[in-house]
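In what follows, a structure is listed as structure tokens, so that the remarks can point back to it.
Take a look at chain A:
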Amino acid sequence: MDALVEVQNLKAYYRAFLYGVDREVRAVDDITLTIGHGEIYGVAGESSSGKTTLIKTIAGAIRPPLKVVSGKVVFHFAGGTQDMYAMTPDERMALRWLHLSYIMQASMNVLNPVRRIHHSFTDFAFRHMKVGKNEFFTKVGSHLERLKLDAHLLQAYPHELSGGMRQRMTIALATILTPEFIIADEPTTALDVIVQRDVLSMIREIQREIGSSFLFVTHDMGVHATVSDRVGIVYAGRLVEEAPTRKLFALPLHPYTQHLVASLPSIGDAKARPSLEGRPPNLAMPPEGCRFHPRCPKRMDICSQKVPPMITVEPDRRVACFAVTGDQA
Partner candidate 1 sequence: DDYKSLPRKDTLIVENPEGTIKNPGWFNIWVNGGGGVSTGLQQLTMDTLWYIDPEKGLGGSPWDNSLAADKPQYNADFTEMTVKLRKGLYWSDGVEFTADDLVYTVKTQMDHPGMVWSAAFSVQVASVEATDPYTVVFKLKKPNSRFHAIFTVRWNGAWIMPKHVFEKVADPLRYDFANPVSLGAYKLKAYDPQGQWYTWEKRDDWQRTSLGRFGEPAPKYVTYVDPGPPDKRTIAQLEHNLDIIHDNTPEGMFTLKEKSKSVETWFPGFPFAHPDPTLPAVIFNTQDPAFANPDVRWALALLIDIKAVDMASYRGAATLSALGVPPTAATMNDYQAPMQDWLKNFEIDTGKRKIKPYDPTIGQQVADILRKQPKFKDQIPTDPAAITTAFGYGWWKPDPQAAAELLEKAGFKKTGGKWMTPDGQPFKIRMTVEGDTRSVFTRAGTLIAQQWASFGIDAKAVPVAKLWQVALQPGDFQVAIAWSVETWGGDPDLSFFLDSWHSQFVAKKGDNQPPRNWQRWSNPELDKIIESIRGISADDPKGIELGNDYLKLVAREMPTIPLMSYNVFTSMDTTYWTGYPTISDPYTDPVPNWANSRLMMVKLKPAQPK
Partner candidate 2 sequence: MTSYLIFVLKRFGQFLLVVFLGITITFFVTHLTPIDPVEESIGAITQMGQSDPNAIELMRQSLRELYGMDGSIWQQYLHFWLRLATGDLGPSLSAFPTPVSTIILRSLPWTIGLMTVSTLITFVLGNAIGALAGYYRKDMVLKAVSLVFIALLPIPYYILAFVLLILFGYLWPVLPITGGYEMNTNLDLSFALVLDILKHSILPALSLILVGAGSWLIGMRALVSNIITDDYVVFAELGGVPKRKILRSYIARNAMVPQFTGLAMSLGGIFNGTVITEIVFGYPGIGNLLISAVHAGDYSLVLGLSALSIVGVAAAVFIIDILSPLIDPRIKVE
């Protein structure tokens, strides 16, 4: 596969030595993954499993207490190679928005609340477009049209728009420069189901049109099923399984994924769904070995002693579970 983004053995910890608290939250712990050109890569996992942290680290949006402990994030924008954490701040700045845009979690609140929306477009994109003001806004207008947004909304304040509109506005802002890589964190959570559906199909369309790669996170498996080409499952700061969407849903390998898929209720199917026992691990003191082992129905002795490595079991499929791969290390 022709990689656009390579994440290699990435470790990012929250380090808090504060007011009597002294701890290290290993929110991203040794994650390796690759995203191809034009691919939609979804990351799923339960709350607090480190999804946002992973995405922030890839986007280079870290600020204390989060720290990249080791590993690399490498891009291949415009045919070159850029190492996120070996660049100068200016170089990184130059990548932003032109090649790489990032839609944060709670993206309904990312627009400056006291200025009209068109200012945001000017601030973010005008410099890069290298066209006159009028032409710029014509372009913005036609781009908004693609997202079924009326150009006159640019004159509105963010709060005057509904949540869905704001979210689409943010997506428009993130895609206006047709960057090669778009990162989004829970882009549709808290939206109405009907609106959510619209927004998702729009994201897909845009992505296809401009051919960007897309990395996004949500814990809603339905969304993954609808949008992603490939899905990575994160559990307690580690990637535990990665597979093309269809395969993942059809035949999950990791016990956690299996549970996730099995527990999804659906209309027309009233059979009892199991619920998972136990609680998610504390990332400040994660369990030894496989982090899922305390809750795992297939747990073995080795699971509590060794960290299961990510093993490629099929050409496009990896999993980290001794029960699936055996102890191959």
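A word on the picks: all candidates are chains of the complex that A comes from, given by their letters.
Here is the rule we use: a residue touches a chain if its C-beta (ideal position, glycine included) is under 8 Å from a C-beta of that chain, and two chains touch if they have at least 3 such contacts; residues count from 1.
Given the structure is predicted, the values throughout are model-derived calculations rather than measurements.
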item: Single touching candidate for chain A, where 1 or 2 all sit in one complex; value: 2
item: Chain A - residues contacting candidate 2, complex; value: 59, 61, 93-94, 96-98, 101-102, 104, 106, 109-115, 119, 123-124, 157, 159-160, 173
